[in-house]
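A single protein chain has been removed from this complex, and every other one stays in its place.
Now for subunit A:
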Amino acid sequence: MGPEILRDVSFHLPERSFQFLSGPSGAGKTTLLRLLFMSLKPTRGLITIFGKDRSAITRTELPLLRRNIGVVFQDFRLLDHLTTYENVALPLRVRGREEATYRSDVIELLKWVGLGERMHVLPPILSGGEKQRAAIARALIEQPRILLADEPTGNVDPQLARRLLRLLIELNRLGTAVVIATHDLGLMDQVDARRMVLSGGRLEIYD
């Protein structure tokens, strides 16, 4: 067992809430997001997700619960052999939906995040910012109940960062709870939102 990264952390993420998760590098932001995404189990303590105790969630239930969670990975996690369009449509495809039922939705979303002209391009050809937008679009496509974004504006210019932030705010207004892990103070200053600051493994919340 490795070192204890988070200690005495207690918080509640209300439905439709919007918050930033910040703190210095290595403070445990990614670990906390992984706990929320259920890709990590806590060594001790209790996590309740959508009213269910994490420790009681079975392997079979996990994918179904994850469908309510959108994740933007820091390293994008796009599949290099699939086009931008196919990557964004992946969550719908794995749910067994026919392409005809979601094609227009995916194209609309891609156009909105500025990838309308890049939808048939493979990820290795995309710039860092384009990959970031594709990763965000993939997380948004099913309008999840909660969106976890790990440095979602880390690879884009300030103008695009603002645009992406607006998209996340719009998504929040439509009912999705949003958690953005970032240490970009400029980004946080643009929105009057709850701030969760991790430091030395402990969490301070500024409402």
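Here are a few things to note about the model shown:
Here is the rule we use: contacts are C-beta pairs under 8 Å (C-beta built on N, C-alpha and C of every residue); 3 or more make two chains touch, one makes a residue touch a chain; residues count from 1.
One rule holds for everything that comes next: contacts and distances are computed from a predicted model.
Protein name for the hidden chain, per its UniProt entry and selected from "3-oxoacyl-[acyl-carrier-protein] reductase", "Cell division protein", "D,D-dipeptide ABC transporter permease" or "NADH-quinone oxidoreductase subunit 2": "Cell division protein". Interface residues of subunit A with the unshown chain, by the touch rule above, are 2, 30, 33-34, 37-41, 59-60, 62-64, 66-67, 71, 73-74, 77-79, 81-83, 85-86, 89-91, 93-96, 99, 103-109, 111-112, 116, 119-120, 138, 140-143, 150, 170-171, 174-175.
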